[in-house]
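Please see the structure below; I have some questions.
All protein chains of the complex are present and in place, except for one that has been dropped.
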C-alpha cells in the first residue's frame, strides 16, 4: 500500500521536504490508549541534528495532533500528526533538480514520476519524512510500555568503532533505560567519543561515515506474529527498509549463523521462573516467524550519508550529459545516531501492530 | 495479510506438511502471460532433496493447475496450483507434538494456536510449504523472461566455504544462465565440492550447516518501486523472510557499507550505451527504494537446519518439564542449496508484482 | 484485492466453470473453531439446482478440505476448500465464445482480458463459482452459532409474489430456524407455491424471473464495525455485490426511508431485559456503520436470469457484427431461491470477519 503500512494498526505517511507539512495518520488504535506528548517531543529531539556532528539545518518540529487524541488518550479514530516544515532553503537544492546526486533517488525518481515529482530537498525521499515516523512511533510508546514492552537501540558501530554488546536479562532492561536518556546512544561512552571523532574526521574530509544500529524489544509475549508472510522478521524488515540509508538487516546472530553448525546455532529451551526461555538467543527471539518470548534482537546496516562535499562523477539526466557534483548545502557527515530514533519508532509501530493483531494492546 | 502477499499480483499460500495438499493462489495476473509447466517442473526439481546431502524423504510434487491457465497462457483470473502431499510418515513426528524442537516454531505455535495447530511434520511451519512458493514463482518466470528480466541465485557460502563472485555486465547474464542449469548452484565447481564435503561431514556428526545465498535480478527498468513502505528492499525482505531459515538480508554492499566512507560507498552515475548506469553497484540497484536500472543484488543468511541428530536440551511444553531431544526422523544436514530455488521463486513473485504495479508486465 | 475479501478473516476465491476445480482459501481464522462438514453439505445442497424450477445440470459438489482443519476444528492456518468440476458440457458454450450473451459479462470480459479469458460456461464469471463462497460461509456457521449469531434469508419476493415478513424478537429466531430446514426458503408456503408456479410459467415462455431476498442476522453484539469505510453496510454490500445477479441492496427500511420523516424513521432507544434495544428497526441494526445490538436486516434485489431461451439481439464481438442469440444449453428460469444460500454464506463471511476484528470470535 505504498505509503501505508500495518495490518491492525496502520500508519500512512505524507509530505515532502519543502512542502507545507509532513505528517502521518495512525489508524486502528484501540480507544483509551495513553498518549504523552513529552514522549513525542523526546523522540523528535533524538532524531534532530545535534551539534557539530550533524547538519546545521534546524528542525524544531512543532507538531500538531490534528485528530484522534483527547485528554491524553486515543479516541479510537485516526490520529493525524502534522509537522509543518520550516527553515527550508530551496535555493540550495533547486540547481540540482536535474543532476543526479550519487546514491540518492534523484534519477530513479525522475524516471518513476516522469519528472513531475517535487525535487526540492529530495521531496518525498528526504530523510525529513522520517520525523513523521518518529512521531507515529513515539505516539505508541506509552501504550507499549503499559503492556511491559520496552524498545531501545544503540549504535553498535560507526566507522568500524564498536560499542559494547547489549546485556542479557535484567541487564538488558537497564541498558534500554540507559539508552532512553542518551542523545548519542552508546553503552560505552569512550566508544561513543571515538565514534564522534571519526564523524568529525570524515566531515573534515568532506566525506561521511556509516554504521550499524542494534535494537532490542523486551516484553513481547510468546506466540505473536504469523507463520508465513507476516512473520515478525518480514514485518519489521518491510517497515525498517523504508528508512533511507538502511541496506541490511539481520535477526539474532544473523549472518553469523551462516558459519555456525546447528548444534551451536540452536537455542535450547528451558524453564526459568515458571516460563519457557532459551539459554542462548541466536534466533533473536523469533522462531518460525513468531515471537518465542525472548527479547527480539536485530541489527540494521546504515550506509554513509550519500551527500558529501567531495566532487563526484554523475549525470544530468535531463540533458543526458555527464558532469560532476560536490554538495554545498547543509548535510550530515553521519546519520547513524539520528536514524536510531527512527528505528526505535518504526519498531514501535510494528510491535504495536503485532500486539493489536493478537488482541493484546487493549 | 498473513498468508497473502503482494499489491497488484498477490500470492496466497495454504497447506500443512501432512494434510491432503499444499498450494497457492496467484491473483492479479494480466491475461495472456505465457506459462510453461516445464519451468515449474524444473524449479520444483531444484527445491527437491538431492542425493546424500539431503533428507531421504521423496517429494515428487505432482502438482495440478486448478484454475487460471488455459492453452499455456494465463486467463487473467486466479491461478490455483495444488500439490498433493505424499509419503508422509506422521509416526516420526507424532511423539514430538509436545516437545519443543529447539529453534523450531513448535513452542511459539503452541502458544499462538492454543495447541490446536496441526503439529505433524511442522504443519504450516514446515519447509514443505515452500514448494507452493516455488510453483508460484516458476509460474511467473516465463513472463518475466519475456520482459527481459532474469533471476538467479548462487550459493555464496556454506560452512565458511565461499563461491566466486557473480560477474558484472555481460558476465552476470552468463552466470545467471549457468546457474539455471545447476542443481547445486555454485559458479566454482571446486568450491561446490568442498561445500558438499562440509555438508557430509556435518551429517556424519549428526549436525547441520548454514550458508549465504546471493541473488541477482537483471533487466528491471529504472523507476520501479515506491519511495516509502513499498521500497524494493522492503517488499523483497518481507517476502524473503517468509522462507524458513532466513535470518538476514543485505542489499548491495549491505553490512559492508557500515565500514565505508560515503566517497567509497556512493555509486557514481555515467552514461553507457545511451543509458544511465553506475560504475559500482554498492546500492544493489536500488536508490531511495526504487530501481535505478542496475542489477538488483542481495544476499540472504540461511541458518543451519535446526533439526539435528544430536541430543539437545529442551522442554515439554504440555507437561511443563525439561527434557532432551535427538531427531530420529529424516532431515537435511543443509538446506541452503534447496532454499536457493525458493529465493529465486520469491524474488520472481516480487519482481512480477513490481513490474505489474508499474504497468509493465502486460 | 480482486478475488480476496476481508480484513481479519479473508476469503480468496479461485476457479472457472469448466476448469479442473473451483475453491476458496479462508485465512485468519482463530485456531480451535468448530467445523462441521454436515453444515457445509447442507448449504451446498441449498445452492444446488432443485427439480423442475432449476437447470438440469447436476452439481454434486464433492468438496475436499485441503488444509487448515483437523479433527473437526480449525488449526489456525489457511483453510483451502476445493470443489472439483464435473458434468461440464463445454460444447453447449463453445460456440458462443464470441457472441455476447445480453446482460452477461462476455463482452466486458473480452475487453478486460483481451480475449484470453476462459469463456467456457462463463469461466470465472459463472454462478458456479459461488459454490466456493457457500463452502467458505458454511465453514464459519458453527463458529458463529457458538457465539449466538444466527443468519437466515427468505425469498421476500419472486415475480411480484411476496412472502410474509420476518417476525420480531423471539419470532425472528423461530423464523430463522424454520428457514434453515427449507430448500425453497419462504415463510408462507402458499406464497412459495405461487412463486414456483410463476417460475414454471416463465420457463414455459422460455423466459426468466427475478426477486428479492431478505436476510436477518441476530446475536451480533452492539459496537461491531467501523465508522467510515468499513461500516457494516459497506462491508456487507461490497461482499454481496460479488454474487452474480444482485443489483441492489437496502438496509432496514432502505429506500422506504426516502419517503419517511425523521420522526417516523428514527428508532427510539429503550431498555429491555437490561439491555439497550430500539422499538423499531428502520436502521436495520446499524447506526453510523456500527451494529447497535438489534438484528441486522437487509434486502437484495436479484435480477431475472439473463440466460433465456428467447431470441435476443446482440453482437459478435470478434467479428464486429450484429446477430441474434437464443440459449439452448441448460439454464435456470430463476436463481433467487438458489442465491439465498450464497447470500447466507457471504453474510457469514462478513459477520465472522466483523466479530474477529472485534476480538470476539475466539
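Things worth noting here:
Letters A, B and C mark the chains in the order given here, with residues in each chain numbered from 1 onward.
Rule of thumb we're sticking to: a contact is a pair of C-beta atoms (placed from the backbone, for glycine too) under 8 Å apart; a residue touches a chain by one contact, two chains touch by 3 or more.
The structure displayed is predicted, hence computed values, not measured ones.
Among C:152, C:244 or C:295, only C:244 touches the chain left out of the display. Among A:42, A:73 or A:330, only A:73 touches the chain that is left out of the view.
Residue positions on chain B in contact with the hidden chain: 8, 77, 227, 359, 362, in rising order. Against the chain not displayed here, chain C makes contact via residues 1-5, 7, 13, 100, 102-113, 124-125, 129, 157, 159-160, 202, 205, 207-212, 221-231, 233-235, 237-239, 241-242, 244, 246-271, 276, 278-279, 282-284, 287-293, 301-308, 310, 312-315, 317, 320, 322. Residues touching the missing chain, restricted to chain A, are 1-4, 10, 12-16, 19-23, 25, 27-28, 31-32, 64-68, 70, 73-80, 82, 112-114, 116-118, 123-124 (touch as defined at the top).
Rule of thumb we're sticking to: only the chains that are shown with their structure count from here on.
For the copy pair chain A and chain B, the superposing rotation over Cα atoms measures out at 180 degrees to the nearest 5.
Rounded to whole angstrom, the centroid-to-centroid distance between chain B and chain C, based on C-alpha atoms, equals 39 Å.
Distance between chain centres (mean CA atoms), chain A to chain B: 26 Å. Here the spacing of chain A and chain C, counted between their Cα centres, is 46 Å. Of all residues in chain C, those that touch two or more other chains are 77.
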